[in-house]
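First the structure, in the form of structure tokens, and then the observations on it.
Complex shown without one protein chain; remaining protein chains in place.
Moving on, here comes chain A:
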Amino acid sequence: MSESAVDPEEVRHVADLARVDLDEEEVERFTDQFGEILAAFEALEEVPEVESEADLVNVMRPDETHDCLSQEEALQNAPESEEGYFKGPKVS
């Protein structure tokens, strides 16, 4: 396995982008593991460019109204709600 190309700072940066807090032990473990896993992913560089035309079609439907969840049902799993809205932390 190649010497890790990943350092703890990089793991912290990605964790920050992904909005997942990590403790110090996780940062340490992930630093080693990510080095190893990303080194394995390097094998993808040997893959040739492939001409591929995906067999895709648009799936359309008439724009009609249907029954949907009630506001109450949609809110039933929310830890906090207020006056029919989800309640989240302050944005800044």
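The rule is short, and it goes like this: a residue touches a chain if its C-beta (ideal position, glycine included) is under 8 Å from a C-beta of that chain, and two chains touch if they have at least 3 such contacts; residues count from 1.
The definition used in the following text is that contacts and distances are computed from a predicted model.
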Handout entry: Protein name as given in UniProt for the chain not displayed, "glycine dehydrogenase (aminomethyl-transferring)", "Glutamyl-tRNA(Gln) amidotransferase subunit A", "Proton-translocating NADH-quinone oxidoreductase subunit M" or "ABC-type transport system permease protein"
Key = "Glutamyl-tRNA(Gln) amidotransferase subunit A"
Problem - Contacts of chain A with the absent chain, listed as residue ranges - result: 11, 14-23, 26, 30, 33-34, 36-38, 40-41, 43-50, 52, 59, 61, 69, 73-74, 76-80, 86-92
